[in-house]
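Note that this complex is displayed minus one protein chain, with the remaining chains in position.
On to chain A.
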Amino acid sequence: MADRDWPGSAKSLKGVILDMCGVLYDSGEGDGVAIRGSVEAVKKLKASDLQLRFCTNETQASRETFVAKLGRLGFDISVSEVFSPAPTAVTVLKDRGLRPHLLVYDGLLSEFDSVDKTNPNCVVIGDAAEKFTYQNLNEAFRVLIGLENPVLFSLGQGRYYKETDGLKLDVGVYMKALEYACDLKAEVIGKPSPMFFQSVLTDMGLQPHEALMIGDDLVNDVGGAQHCGMKGVQVRTGKYRPSDERHPTVSADGTVDNLAQAVDMLLSQRGL
């Protein structure tokens, strides 16, 4: 399908937001594998006059752990440039005076160290994997059902993801379970929530039309970004499928082979 306005609009851009898994690297055994050309592409972006941030729905590890892994793959990225649901959740909790009962993977707990967790008045769930036991879910349920104004935050809303030993249920499934049990709607923190994208834009000091999102997930990365007024470009790496280019509701502003190609097109449009 024809690219819409991309990369012609590249000149007016002031910032780029990159998805991580599927754009920078592919996950697999151990640290995974860097996608060809991505390390160089990130270096080029950093050398340019464009602002740069990274955006992920990863919730099994803290940003520090995650960023260290990317460092081992050759990427020069710092924690302050990475936006993942947990820190956003912390900001939201503090802004609204909420104290969470957490049902998250152990590796994520450190992200919530600065948050008051006594006498919880809300629940936060992340991709807790094998910690999604009946007992743990029941505890979370009891906190919610006992509140006059129950609030449930879900770090992402994915249905499932792929791992080496098969498909596994993602956080969205357990979000739906608690929504049904308590007859409430969860607030999703992370892609594709507009609030999540907005927090990145605020950090960059940019208006939506001044930013471009590059990702492999047509609906959550590209669609989510477009919904906020940004441009969204899809890469043909990661979870991309050819049928994405015929999607009934989301049309990417551009579709490129990989991050390296996207960055080259972007920078050459800007005369660099």
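Quick note on the criterion: contacts are C-beta pairs under 8 Å (C-beta built on N, C-alpha and C of every residue); 3 or more make two chains touch, one makes a residue touch a chain; residues count from 1.
Convention: contacts and distances are computed from a predicted model.
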Name the absent chain by its UniProt protein name; which of "Nucleolar complex protein 14", "Metaxin", "Synthesis of cytochrome C oxidase 2" or "Haloacid dehalogenase-like hydrolase domain-containing protein 2" is it? "Haloacid dehalogenase-like hydrolase domain-containing protein 2"
Which of these touches the unseen chain: A:Leu52, A:Val115 or A:Ala181? A:Ala181
Among A:Ser12, A:Ser78 or A:Asn138, which residue is in touch with the absent chain? A:Asn138
Even though one chain is not shown, chain A touches it at residues 129-135, 137-138, 141-142, 145, 159-160, 166-170, 172-174, 176-183
